[in-house]
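One chain of protein is taken out of this complex; the other chains stay put.
In this document, chain identifiers A, B and C correspond to the written order of the chains, with residue numbering beginning at 1 in each.
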Amino acid sequence: MEDSRSKVMDLDEAVRTFVRDGSHMSIGGFSISRNPMAAVYTIIRQGIKNLHFYVHSNGTGIDELIGGGCISRLEIAYGGNGKAATTCIRFRKAVQEGEIQVEDYSNYQMTLRFAAGAMGVPFLPTRSSLGTDIINRWGFSEEMRQKDPKIAGKKLVVVDNPFGSWADAPRVVLVPAINPDVTILHVQKADYQGTCRILGLTYADIEQAKASRHVIVTCEELVEPGELRENPGLNQIPFIHVSAVCHVPYGAYPTAVYRCYDYDPDYLIAYAKAARDERLFRTYQDQFIYGVSNHGEFLERVGRKRLGEIKADPTRGYATNLQWYDRGEAP
Amino acid sequence: MEDSRSKVMDLDEAVRTFVRDGSHMSIGGFSISRNPMAAVYTIIRQGIKNLHFYVHSNGTGIDELIGGGCISRLEIAYGGNGKAATTCIRFRKAVQEGEIQVEDYSNYQMTLRFAAGAMGVPFLPTRSSLGTDIINRWGFSEEMRQKDPKIAGKKLVVVDNPFGSWADAPRVVLVPAINPDVTILHVQKADYQGTCRILGLTYADIEQAKASRHVIVTCEELVEPGELRENPGLNQIPFIHVSAVCHVPYGAYPTAVYRCYDYDPDYLIAYAKAARDERLFRTYQDQFIYGVSNHGEFLERVGRKRLGEIKADPTRGYATNLQWYDRGEAP
Amino acid sequence: MNGTSPEIMTIMAAREIHNGDIVFCGTGISMLAAMAAKNISAPDSVIFFESGAVDALLEDLPWAVSDSRVMWGANSTGGLMDAFATMQNRITGNRVIAILGAAQIDIYGNLNTTAIGDYSKPNTRFAGSGGGCDVASFVPRCIVFMHHERRKFVRKLDYLTSPGNLDGPGARRRAGLPPGGITCVVTNMAVMRFDEDTKEMYLDRFYPGITPQQVLEHMEFAVDISRARPADPPTEEELRILRGKCDPRRMQL
Partner (left out) sequence: MNGTSPEIMTIMAAREIHNGDIVFCGTGISMLAAMAAKNISAPDSVIFFESGAVDALLEDLPWAVSDSRVMWGANSTGGLMDAFATMQNRITGNRVIAILGAAQIDIYGNLNTTAIGDYSKPNTRFAGSGGGCDVASFVPRCIVFMHHERRKFVRKLDYLTSPGNLDGPGARRRAGLPPGGITCVVTNMAVMRFDEDTKEMYLDRFYPGITPQQVLEHMEFAVDISRARPADPPTEEELRILRGKCDPRRMQL
């Protein structure tokens, strides 16, 4: 009695179907782990523009999208890329040069905003950021907010606790729900219905998926529903939330996928170097993004040898002998 | 580098240490599944009184505690016991006879209240119950609430959405956080530090545990920390939340534990019959609760044969040939 | 007439379920209706329990929504937080149809599952809301199973547990609820629905052997019977699947 409809699609088709100029979006993963990079490169290659992005700490993917000129508005908690870049390079440049509009939140606040969207409530409360500039300074003006029905009228609201001093919290911050048009996740296993199994840390992927009108899943392994149903407690995202499933092995490369492969420090450090210089960055993009037509060709360009070197140790889930020789920028 | 302190205790000692007359409490499980019954019987046997209980749909355990005279105040969403009792018998009697004070919420609201406690916020919002008597009628008066610092000053609060019509929700209900003094859970596996692994549905156990000042865990299997650390993604409750661990095989009997054993329909139906009649109920309690000194003796009284009959099929996780010959009460 | 009374009720409810619906149900007859729909006309409907199980296989009939039988072969098993969020969430919640029961219902489809008599010292206490109030608050369509009796179809509820149309047109909106709530009542005599404008209950279909007048005699309040027509009885095919596939051991029916 399983859902008979298959949601399997080619990634290029999935992005073309669900991602539009101006879409409100988020991607899964955290800094240098489990970013849906194949989808990120596809978005850049398709020349999609003016995306409004919601980000907790998704590093590599966001920086590439900014570098690709795809993002015009960004609500974000953290733009860093592990040891390759304490602050993501293209993100830093774009903000300093006023190329993107930014609204700052904390990591928990962004997570709660996705959770509110997933739960179907307009806001969730937290004590985080009381007394700080996260409350006092708004990146998006109230006029801009009032004009655009797709963003909340206020960045956040501070209210007195209507239960008095209950839970020792005289005051809380309410952060508004996010319901992206589309979220893209990369997971270890999915089936054709769209059910997802994530191994290791889930970050905010589950909340992001459930908050979104459409979810595109790229997966390392495309399995039969029966396999996932043997252990239903391990499937964090039921198929009812998912619109498209794309089988893309190494779909998070150059970021890491627990138990599958590690991040590629060489790639990320080379990227960070290129990102600092406009000419080098164009060369990088021409070679690795525009110079290939899909993720398979991209991986060929990276080279099978390199992919072999970052293969995860089956017990530990990461490459135990991963070396890096260049620490990128100074901290 | 593991926490070297063992939290393993005898159940009798754990209850004596953490549960007091008047304690605010909750128990894990849902209706006829994974109630910490060994702990419930221990509480009754120790004669603990005036407990203030927080309940979503924990059926069997709550009804026994009410029958044992342990509970004086109850905040509850649902008091049913599967096919054995559409409404729990001793719960119904106690409410009708005014023996306990009751405050009604919905199942989601009780779950959110535990989640608020776990998250450290004074309330969480929902759209549930707008326009209903769950909002209009209070079981605990405002005077009583104002006098007792351990309960919130208000049952709940309805507020206008401070983000206007954001998320199409003009108004929401805020339900106050619960932070019980102690919560007791029964799980399939735990280690001596207190880390828990629950198989199958988690109900609201995780939120209840994290909301509580103390957590007593009873477990089917007491394992080494190293075993649980092989798959950290399957451990829902880290040891930092847990005060005591008690190894009690069949500790949820007569309720079910997924992949271990089923509920015992014969026991539950016999219980429901006895519960309807004061004399029969005393006889039941004398035989199964007061007439034994611990859960081991209780299980001996039930009989190893019966326990064998409800053993879970290793694939399906329940007793595939479970029969019941008496459906208990009419619906 | 074909089929016993529980069988007819089950089929009437099953016909309300569309392909692709997410069906929130309890155990017993409501689960059978969901299984019948899935086997007869809505193969891609998804059976969903408040305890947190999504798309359970249900090869054995559970005693409760927490039963291990809802976990075996399910698509996913979470907890109550996940389950209710799926219904309050407007994206998935709008696909949910719920099947509920109640002790009392009023003309606007509001339900009482809490207490009869004075709430503070009731004559009869019931189990309480459970997830009933939640789902009736969140989702666009709910079916209620009721026995047609005057004491159950009442002018005024002793306690309003789960919201139907509250006190009439616009009331859900004014209270802050999304549209929806109780939209269909399936009884042992008839199928009742709610008028789009007045939000009041009306008689839609009556079963073979029953007259609209008889239906009215079993209710404390009067409803419009002008649109009432005979219900199409369960077909042989529907009954064959219900009996053979959904409850072969006759544990419910």
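By our rule, contacts are C-beta pairs under 8 Å (C-beta built on N, C-alpha and C of every residue); 3 or more make two chains touch, one makes a residue touch a chain.
The structure presented is a predicted model; accordingly, all values stated were derived computationally and were not measured.
Trainee: Counting contacts across the entire complex, name the shown chains the missing chain touches.
Mentor: So, taking every chain into account, the missing one touches A, B.
Trainee: Just name the one of A:R127, A:H186 or A:H214 that touches the chain not displayed here.
Mentor: Final answer for the missing-chain contact: A:R127.
Trainee: For the chain left off this view, which of A:M25, A:I71, A:V172 or A:A270 is in contact with it?
Mentor: The one listed residue touching the chain not shown is A:V172.
Trainee: Residue-wise, where is subunit A in contact with the chain that is not depicted?
Mentor: 29-34, 56-57, 59, 76-84, 86-88, 91-92, 95-96, 98, 104-109, 111-112, 115, 126-134, 136-137, 139, 158, 167-172, 200-207, 256, 258-259, 262-263, 265, 312, 316-318, 320, 331
Trainee: For subunit B, which residues lie in contact with the unshown chain of the complex?
Mentor: Here the touching residues of subunit B are 1-5, 117-121, 179, 193, 195, 210-213, 225, 228-229, 232-233, 235-241.
One rule holds in what follows: only the chains that are shown with their structure count from here on.
Trainee: Counting one step per pair of touching chains, how far is subunit C from subunit A at the shortest?
Mentor: 1
Trainee: When you average C-alpha coordinates per chain, which one falls nearest the overall C-alpha average? Tell me, please.
Mentor: Centre-most chain by C-alpha means: B.
Trainee: Subunit A to subunit C: how many Å between their CA centres?
Mentor: Distance between chain centres: 40 Å.
Trainee: Quick one: subunit A and subunit B, Cα centre-to-centre, how many Å?
Mentor: Whole-Å distance between the two chain centres: 38.
Trainee: Go ahead and note the Å separation of the Cα centroids belonging to subunit B and subunit C.
Mentor: 27
Trainee: Going through subunit A residue by residue, note those that touch at least 2 other chains and give them in order.
Mentor: Only 117, 120-121, 179, 233 qualify.
Trainee: Which residues does subunit C have that touch at least 2 chains other than itself?
Mentor: Within subunit C, residues 53, 71, 77-78, 88, 90, 138 contact more than one other chain.
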